[in-house]
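Complex shown without one protein chain; remaining protein chains in place.
In order of appearance the chains are A, B and C, and numbering begins at 1 in each one.
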Amino acid sequence: MSGVDGLLLSPLLILATGLGAAFLLGLLHPRQSGVAYGLTLVALAWMAWIPARWLWAFVLQGAAPVEILTAGTPPPFAINLRFGLPEAALTLLVNLTGLLSAIHLKDVLLNQGRRAMAVLLVAVMALGGIILTRDMFNLFVFLELAVISTAGLVLLSDTHRPGLALGAGFKYLVVSQFISVFLLVGIIFAYHATGTLNIDGMAEAGLANVAALAFFLMFIAVVSELKPFPANGWALDIYESAPPAFSALFSAATGAAVLYAADKLLLIGGDAWLPMATAIGIVTFIAANLLALPQTHDRRLLGYSSVAQTGLVLMVLGQRDILGEATPFIAFGLLVSHAVAKAGLYWLSGLVQERRLTDWAALGRRPLLVFAFATFMAMLTGLPPFPGFYAKWELVHHLAGADRLVLLALVLLGALIEAGYLFRWFGYLLKREAPGGETAPCTPHKLVPVLAALAAGWALAWLWGDLFGRVNLLLALPLLFALAFLLLDWLPAWIKNTLAIAGLVAYFIMTWGEYDPMRLIFAIIFLIGGALTLLASYHAHGRRIGFYPAAMLMYAGMVMLIQATSAFEFFAAWELLTVGSYFLILRGKASEPHALSYILFSLGGAFLILAGFAIAAAAVPRLDLAATGALQLDLASLAQVAAPAAPWVFLLLAIGFMTKTAAIGVHIWLPGAHAEAETDVSPMVSGILLKAGLYGLMVLLLAMGKQQLHGVELTHALLWVAALTALLGNLMAVFQEDAKRLLAYSSIGQMGYAMFGLALMNHLGWLMALVFVINHYIYKSMLFLAVGGVAKRTGTREMYRMGGLIRLMPLSFIAVLIGIIALSGVPPLSGFGGRWIFYNAIMDSETRLPIVVLFLAGPVAFLYLFRLIYTIFLGQLKDELRRVKEAPFWIVLPQMIYVALLLVFALVPGLALRQVDAYLDRFFPDGGLRWEGGQITSQYGYWDPIAIMIVVGVIFTTLFLWLLFVNRRAQMVKQFNIVFSAERPYRPETTHFAWNFFAPYRKALGFLTQPLATNFWGAVTDLLHTAGDLGRRLYDGNGQTYAFHLLAFVIIAFFIGMGA
Amino acid sequence: MAFEWIKIPYALLTLFIVVNYGMLLGALMQKIAARVGRRHGVPIWQNYADLIKNYGLRTSITHGVMFYLGPVFRLSGGVGLLLFVPTIYGSEMFSNLSFAGDLILALYFVFFGTLGMALGAGESGHPHAAIGVSRGLAQVTAAELPFALAVFAVALQYQTLSITDIVAAQQGGVENWTLFTNPLAVAAAMLAFLGSMMRPPFDVVLAPQEIPIGPPTEYHSSYLALMQTNRAIFPIAKIVVYMNLFFGGAATWPVFFLKVFCIYLVSVFVGVVFPRFRVEQSIRWFLVWAVPLGVLAILLV
Amino acid sequence: MHALYDRLKALFPVGEFTEQRSNLAFVTLPGAYLRPALLHLRDREGFTHLVLLTAVDWIEQGQFQLTYLLSNRAENRDIGLRVMLPRLGTVMASIHDLWPTAATYQRELREMFGIDFPDSPGVYEEFILEGWNDIPPYRRDFDTLQYAQDSYAQRPGRETRDPESHMKQQLYPGKG
Partner (left out) sequence: MKRDPMHFIKPELMPRKVKGPDGVEFEVEPLRDYFCDAPPTVQHGAYLKIVEDFFNWARAQSLWILGFGTGCGAIEMRPLMTPRFDAYRYGIQWRPTARQANLLVISGYLSTKTLKRAIRAYEQMQNPKYVVGLGSCTINGGMYWDSYNTIKCLDQYLPVDLYITGCMPRPEALLQGFEDLKKLIRAGQAEGANRYAENFTWYKANQKQVIHDWDMPDYNW
């Protein structure tokens, strides 16, 4: 032993403490439950301290692992234990969970007395034993101990709903005995075959080859303890009926311990048994997540989720042949994420009184608890900056590197389903009405474990970032800035707003020299544009809890996106901006379902991107994955992706980015998300956030260029998608009654145009895309603000309820007027520039047919634009809106700035475009523009924005003055002074022609707006839910059935595993 | 091409000629349509009388600022369109203000007046105005499509977006006109032309019987006078674009008058023969008959 | 039609029977039996169409006569049911639930005769007259000439001639 080790306590003390304390408890008087509880806590704390100290020694002081030999003899003859880094970490995890659970269980334990405490101690001790032991039979003993103590705990805690836990515990015991039989028989056979009970000895003896059946029995028994699908009904009842703190222990600690046991067994089994572990793991992961989907009971859902996560880790263990040295990083990353988050959620569930998911709304009013839930949710779904994110990244890259693409797809699918029910739950938590408005009592002993888990989560996030070795996301300045707002959330909103604006501007000033002209445009939109939009947020009063962390997280993600040089940074930024914007969108009043669909589509898209990057990394020749273990892929090296993989990478990435730009087919999240968002959030997510997807496409297209798949030019396919997006987005906008939904659909159409420009893959096409990027940012932000301001004042977003507001809200009207002229592309405003470049760009293009679709889309924009301005501001003013005031100053101010910007951009587009035009020469040398004075010339045509503005201005002014002169005595009349066939209007409501405005158009072209995509995705969701529901029929609550499940599982595993 | 001050009086001269020609031509077309019904129709100077009468009205009302701006937008659109397009080929004098932009400018400036007018009519608060606009916009989406396709086909054919260059390419004989070099495009464009002239069968926008003349229901006196002026200019401005793109342009005023007259007559011929389409019927008609021609035109260029 | 009358007589206390044509007849019956009679005629006898509902002011008898004219399209014959009501405070049960069009007739009758049909939709809304402020104009005790002279400015110098004698004089001058 080294000098350091001398200072450390023997790990055996962990076990000894547990046992000893349990024994001591028996000596206490039954009434002294307070003393007993104190003793339990001390014992558990002591049990946690020992591995913690060891861990410290292992990591920082370079201690060596110790082998502990009992009875003083080497392994074959006596039980031996090992205590290394993994053991230390796991026992720490188990014992800490035990300690915190004991704190959380205070009421139950005090109520049940020392017996329960003793059983808890034994359980924790047994789990420690499972981790430490290297002896097979010893493992069996500890497993039995764990099982019995678990059942005992469950039975003892059968207080609040008598019978339920009793049944659960009994079923658990029954099934556990089956498992024990398998294990015991296996051990006997194994001992017979190898003559040793030592795990390492068995491994050396090649047990798996000598006596495969023996190994199979042992292996399957341990795996069964992990509750694999479908043999897990018995365990789920425990999750459901036991007290939450105990479920936490059961989920986090037992799961971790048994996984480690399974890992040890795999050591014996060798590579031959890895596929079986993989198969069981992935099937369990997918099936349990599917089953969790239709759950409404919180703890049962968490139970399914636990099973799924355990399955995932088992799958990772099964992939150790390709993961190699990365296995611990990945497995532990997933495991600790799972353990901390799941334990945290179970503890949290102790604060909720009712058991339906919707009852969690009771927590919605407590920012700290919401933050805790969000953290746990992010950990479970593997979002940055938590360990699961790094682990997922590595895992996917290794899988792609080994060409295990099916597995990769399944992992991502399962993760998406998991995200589905977790985010849905989060939506309930924030947006549903708490039943009866009651919040659960928040006693310290219930809160402490939750907060501890929260702290642990963030600590682990930092740790994994550090371990990851390349980029620790928690050191990224933008992210830190965003997270700082979590700490500042107690400040009034206007201070935070000022800080946020200052931060954005300052960061731009700090970094603006780093960007090339194209990125500079995005940087300006993201940072300066973001600051400008935030001006509108000054209108909010109070503290606006949760707004700024979310908003700044989104901005941080966007900034990191354009600064990213490697695929990892890019992807992390992508996930950050997705999550940030999700929280932002979720803030809207009725946005719960829309935010959910947003995050699911975004995560789905993100997973495609992840897969794309992973496959690309595998296909870039120079990378030797096994040697480095690091999977650094420069964005630039996307260009070097070799041939067979390249088009697929392109496809995956393109679809991933297109979920963000809401291309047709994956657009259905957008209208709701953008429409239901708050007034100042809509411009952020529409005007700014959508550009992230375009940026991604630009990066992709610049690096990979044109790709062919089965003879199909992918950029050509993109052209079609873009054109259809433009057309259908516009068409659907025409038929909206809700002003913000109209604008949202319009965004889909506009993004279609921009995508079309990119897909043209020529100089002017790209320039056009950038013009659309700039223009769309300005006018859509402006329109969303204007409409949001109107909606705020009128209390409705339905346009037919408005009307005639021009006199009451003149500034908003001006903003909308300028906005729609610019959007429609009518000269002299800036939209025309985009159209002009578009025409010049398509002159250069080979493809003609998609252009037809785009031509059709153009005039359709007039329809919804006219409707927008007419039904809101013109026509008949309604009774109840007669006293409406102009929108709040802070909402109007940015609009007026946007108006000015639009005019400037209309007059001197070169200000923004000249640099980019020159920059694009690098990629598309032909077809640039010439800028001479005011005149802009392409090889086909020319225009002069200043001349146009002057000519139009002069004509317009002259005529206006003339009309004013000849009509100087016109009588101003009121709204019912119209010729109404010599009658008079009845009421403004019946006179305002607004609802179903384009009825004839619907007759003619409405068939194009069938909600095909919505139906498709609805069917997919239904299918998943139905599958989950079918699965639920497996679990009928009958112990015999569960036993039968287990048998069936073992037999199937046997035939598949041994038969192969 | 660049700006010189002398262009302003020249442009005003063009405007003057076109306004008067438009007034007379409008009445003439009414007379021709009347002759089809065996009437004599209005006197040739009727439009002048109407215009003066409307300026001569002593009272007027207003519904608000946008109501004022509607006709201003409308006429600016007409005048602008006329002046952004060279009227007489090869004449520096009558190239107007085409230095400001090319064909695309003309194409999009068409909507300037329409949009403004729709807004002005909207502020009148009259439901018929809104119904008319709704119909008009719905129809225009389909009617403009074949024209846009034809324009694109022509631009591809001559590899330029400059109107002057397109006209130049058609010089040297009738056989060089786009009409003969690219008949599909011209056919598509002429069908679109029918849709944009507010004559039967595509006049459901104004529909005098059901929705008293639609958008301009509330307009009168000098507002209406401005719109009448536009009614004289706008069709001609539009026909000038057609003439330049498809019919070889005009090198002198007499040729100009003749060609404009002939193109205008096409819509009148069709208009006096056919009854009115409903909106969805005309949309389908354009999509079924005109758009395929346009698509063929851009594919076969 | 007599067969029909006999069948009706068996069911309802119908009064006198007038056969106008072979396919048009009228019967009188008390107001209380109107509804069952209408239902019988509509559902059993095939008189599915309410042709009209009108009133006659028998001021001398102090009665209003309501006539419900029904038509059997299949057999091409019509029957009118007459109900006599006192002129004072005339109220009659509405039949708008049998034929929705009856509501319009009833509205007109209330406005022009002052016969009330409670529960008939919109029966108290103005029908043709606007702002009428006199007794209902179709009542025979309403003096339309007097009303016209009182209400409207007259152009002096107007002459009224008897059309018959005037035309005779115009066409056959001197023949007396």
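As a convention for this text, a contact is a pair of C-beta atoms (placed from the backbone, for glycine too) under 8 Å apart; a residue touches a chain by one contact, two chains touch by 3 or more.
Quick caveat, the model's predicted, so the values are computed rather than measured.
A.B. asks: Counting the whole assembly, list the visible chains that the omitted chain makes contact with.
C.D. replies: Result for the missing chain's touching partners among shown chains: A, B, C.
A.B. asks: From the list A:181, A:642, A:918 or A:979, pick the residue that touches the absent chain.
C.D. replies: A:979
A.B. asks: Suppose we count only contacts with the excluded chain; which residues of chain B make the list?
C.D. replies: Against the left-out chain, chain B lists 30, 34, 37-43, 46, 48-50, 52-53, 55-61, 208-209, 212-213, 216-221, 224.
A.B. asks: Tell me, which residues in chain C touch the chain that this view leaves out?
C.D. replies: Spelled out for chain C, the touching residues are 128-135, 137, 142, 144-145, 147-148, 151-155, 158, 160.
A.B. asks: Mind pulling the chain A residues that touch the left-out chain?
C.D. replies: Spelled out for chain A, the touching residues are 793-796, 879-884, 971-977, 979, 982-988.
Here is the rule we use: only the chains that are shown with their structure count from here on.
A.B. asks: So how far apart, in whole Å, are chain A and chain C when each is placed at the average of its C-alpha atoms?
C.D. replies: A distance of 77 Å separates the two centres.
A.B. asks: Find the geometric centre of each of chain A and chain B from their Cα atoms only, then give the gap between the two centres in Å, rounded to an integer.
C.D. replies: Whole-Å distance between the two chain centres: 54.
A.B. asks: Mind listing the chain A positions that touch chain B in their complex?
C.D. replies: Checking each residue of chain A against chain B gives 804, 806-807, 817, 820-821, 824-827, 832, 835-836, 839-840, 842-843, 848-849, 851-852, 855-856, 858-860, 862-863, 866-867, 869-870, 874-876, 935, 938, 940-944, 947-948, 951-952, 955-956, 959-960, 963-964, 966-967, 969-973, 975-981, 991-994, 997-1001, 1003-1005.
A.B. asks: Can you tell me which positions in chain B touch chain A when the two form their complex?
C.D. replies: Touch residues, chain B against chain A: 3, 55, 59-66, 68-69, 71-73, 75-76, 79-80, 83-84, 97, 99-105, 108-109, 111-112, 114-115, 118-119, 122-127, 130-131, 133-135, 137-138, 140-142, 144-145, 148-149, 152, 155-156, 159-162, 212, 217-218, 221-223, 226, 278-280, 283-284, 291, 294-295, 298-299.
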